[in-house]
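Yeah, one chain of the complex is gone here, protein chain that is, but the others are all in their spots.
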Amino acid sequence: MYRKTKNNLFQTYRDIGPYLGLGTQLAATIVLMFFLGNWLDEKYGLYPVLTILFSFLGGAAGLYNFIKTTLELNRKKKSEKHKE
Amino acid sequence: MAYNVEEVIADSVHNAAQGGNDAGWMMHHVLDARELDFSPFGVVHLPEIHLFGMDISITKHVVFMWLAAIILILIFSAVAKSYKKSIVPKGLANFVEILVVFVRDEIVKPTIGSGYEKFLPYLLTVFFFILTCNFLGLFPYGSTATSNISVTATLATFSFFVIQIGGIIKNGFIGYFKGLMPHGIPLWLLPIMFVVEILGLFTKPFALAVRLFANMTAGHVVIMALIGLIFILKSYAVAPVSIGFALFINLLEVLVALIQAYIFTILSSLFIGMAVHQEH
Partner (left out) sequence: MASILNYALLALSSGGEGSGSPLDINPGVIIWTTITFIFLFLVLKKMAWKPILNSLNERENFIRDSLEKAEKARKEAEELYEKNKQNLARAEEEAQKIIDQGREYAENLKKQILEESKAEAKKLIQDASAEIERKNQEAFNNLKTQIAEIAVGAAEKIIREKLDEEANARLVEKYIEDITKG
């Protein structure tokens, strides 16, 4: 009902906005896990075992969440287009 | 264009580092402070408060956060009052309504779907609060509260709780955590997936906080770096170019302020939607 013709740049940002955010999320997951591993390593004196392990785990978790969120976004977009 | 801007920034940062002076002069404008710096008109020192052994002094960012809150309350009370007078919006109410309808129809409704009404007040508050905080930094003597990681982390924590509580209320405590698992995975993968999913729950708001903080800080650093070029190169010939670029970045900042408020809100909304309507 409120679908007015919008400025192109704005429209583009509206569409890619959520995807722009996802990259940061992937990076943030890895960084967060890296620091967690690093902290645990320092605590237990296991350097660098946990740092490496947690970084990889962070990468995998990040990718998994990345893919999941992207799929969800696509599904939302499709259902939204379907409604129009 | 983009390439040039990046080069300029790289140079300025490099120069600053090589010259031996720390980049504090740049960060001074971005960082939180104990006083409001209105130089050359003077400096207002903010009160220090210690409670239960904790430093809860009022800082620059807290003041601007309050300013944002006051502005929002004033605007929206005026708008709400104008609705009481007539059902057709005029002027300010009309403009605000466009944004409210945008948040409702373009962000919340498509990402959450049915039952979005419950989350609308929270997401509207987040959107307008972040938007106002972002814009306040663009005014002279202004400061961006959202360029403080403590602020963005708190906001992200709110989103985290809203996401989890929304999901738990809708699906039940056990149902919610069961629903996190994808269907049809082998049994031995379950513990790993559980860890990954729980991790995802925390990294989502973490990413929200870091993104907002980094974007709001970056724009200011870039502007500072461009203006700093004049003094680093010790040449006023650079000034027009620097100021031109700085103005361009400032315009970009307006866009970034909008986009970051939009992204924070739509991702919060998307995560709420994912928690409320789990894959079945």
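Each chain carries a letter (A and B) given by its place in the written order, and its residues are counted from 1.
Here is the rule we go by: contacts are C-beta pairs under 8 Å (C-beta built on N, C-alpha and C of every residue); 3 or more make two chains touch, one makes a residue touch a chain.
Predicted model only: the values in this text are computed from it and were never measured.
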item	value
Omitted-chain contact residue, chosen from B:100, B:138, B:233 or B:258	B:100
Of B:147, B:171 or B:265, the one touching the omitted chain in the full complex	B:147
Absent-chain contact - pick from B:112, B:131 or B:155	B:155
Subunit B residues touching the omitted chain (full complex)	5-6, 9-10, 13, 16-17, 22-24, 26-28, 30-32, 49, 54-59, 61-62, 65-66, 69, 72-73, 76-77, 79-80, 83-84, 87-88, 96-97, 100-101, 104, 117, 120-122, 124-125, 128-129, 145, 147-151, 153-155, 158, 213-215, 217-218, 221-222, 225
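Note that in this section only the chains that are shown with their structure count from here on.
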item	value
Contact footprint of subunit B on subunit A as seen in their complex	1-2, 13-14, 17-18, 20-21, 24-25, 27-29, 31-33, 57-58, 60-62, 64-65, 68-69, 72-73, 76, 79-80
Residues of subunit B defined as touching subunit A within the complex	101, 105-106, 110-111, 195-196, 199-200, 202-204, 206-208, 210-211, 214, 255, 259, 262-263, 266-267, 270, 273-274
